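Removed from the display is one protein chain of the complex; every other protein chain stays in position.
Now for chain A:
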Amino acid sequence: MLRSALWLGWGRGLLGLGLGTRRGVSTLEWDGKVSEIKKKIQSVIPGGAWNPLYDTSHLPPEHSDVVIVGGGVLGLSVAYWLKRLEKQRGAIKVLVVERDHTYSQASTVLSVGGIRQQFSLPENIQLSLFSVEFLRNINEYLAVVDDPPLDLQFNPSGYLFLASEKGAATMENNVKVQRQEGAKVCLMSPEQLRNKFPWINTEGVALASYGLENEGWFDPWSLLQGLRRKVQSMGVLFCQGEVTRFVSSSDRMETPSGEEVILKKIHEVHVKVDHSQEYQPVECAIVVNTAGAWSGQIAELAGIGKGPPGTLQGTKLPVEPRKRYVYLWHCPQGPGLEAPLLADPSGAYFRRDGLGNNYLGGCSPTAEEEPDPGNLEVDHDFFQDKVWPLLAQRVPAFETLKVKSAWAGYYDYNTFDQNGVVGPHPLVVNMYFATGFSGHGLQQAPAVGRAVAEMVLEGHFQTIDLSPFLFSRFYLGEKAQEHCII
């Protein structure tokens, strides 16, 4: 419609030019010409949008208030909440820098997609409860006018954790904490398990905890696309590139006890374009590190961890990539529609996938079996030797199964206490973290995004207090250990 209107105008204009006589330049036209000339001069002066030498439209903008490194579910969640909680519409310019727009190695889309409230730390339970409320009302939060509603394909089938004699007492304590925070979890004895799920072999199981509501699994790709769509409609800029350098300035300050502290502030982020040497220095006020498995590298670029070990300057961000395998198999006599996501005390887990008796699952390797995170190649022998025996022992029907496919993904593994790092760095004052969730980042992303946005805009946590997850715990040695890790 726009084009036809333009052509119409053009046609009429031509006719007009032919019929009308040239009466000289009228006042209206002269004013228009002056403003045009003014605009051209403005764009040529440095700082304007026009570059006479080459096209720069593929580069990110030169200024941005917030630069979010990493465009996975956590990065987009932070961008969403920043735009949602800003005091005035359009007040904050946000730029999301993502190296790979196909998300081929991103943890978000390779995830099994589960969400549960069965954690041992109250903060984790609250994060998960908030996120599940977000997912339930996703079409109110992420509605874009004229776009179809989002379908997350959520299966509310719950998580079933099994515990042996050793772990039964811990499980009971955990369930007490979970119930206190508002999660709907129930404890089951082996006999109740056999009645409800006759396909489980309850040998060695002393206790089980079953999530009745707000637990299950969903499609992470639709969540990612929904967030992208909404965040773009709110005015967040996306750019494809890799962060290669931070330009920062330092200030020497003294603590009340007289110690000297060097505070750094990042001024520029250099974003390098793929397959090219050109880069764009983006001037920014705040940098949010949501690079997932590569957050450790980004933190090193900012100078975090460069100092004598044992000091705050020498404390690195303990997040590294760990490779985990997921296998998809077909078992015609397997558990039916009621199967929850079962987590065995040995570490193996599986869930139903669709209606065709397909299941997906895996097992976390022990410290000695940890695979090399250099690539995402799948080790099929790992399934044969380690995962299948555990599954077949717990679910006898899985003795006959056929593996259909498999893939590998990264955990942004926090080697300190396997829980997320949220909040600003004490020395690099304008770098905020939202990473290191070690396998439960997807299910906590909406809540963590909100927490980081509140920290950036208000300076403190408002809805959920995540002070146990701040960076300073690595220096002080205060572990916020999570016991229920799959």
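Simple rule for what comes next: a contact is a pair of C-beta atoms (placed from the backbone, for glycine too) under 8 Å apart; a residue touches a chain by one contact, two chains touch by 3 or more; residues count from 1.
FYI, contacts and distances are computed from a predicted model.
Between the listed names "Geranylgeranyl transferase type-2 subunit beta", "Origin recognition complex subunit 5", "Distal membrane-arm assembly complex protein 2" or "Septin", the UniProt record for the complex's undisplayed chain reads "Distal membrane-arm assembly complex protein 2". When the omitted chain is restored, the residue from A:L85, A:A143 or A:A285 that touches it is A:A143.
Checked against the full complex, the one of A:Q240, A:Q297, A:Q393 or A:S472 touching the unshown chain is A:Q240. Touching the missing chain, out of A:L212, A:I262 or A:L476, is residue A:L212. In the full complex, chain A touches the omitted chain through residues 1-2, 5-6, 9-10, 12-14, 16-17, 28-29, 32, 36, 49, 57-61, 89, 101, 136, 140, 143, 145-146, 153-158, 196, 212-214, 216, 232, 235, 237-240, 336-338, 355.
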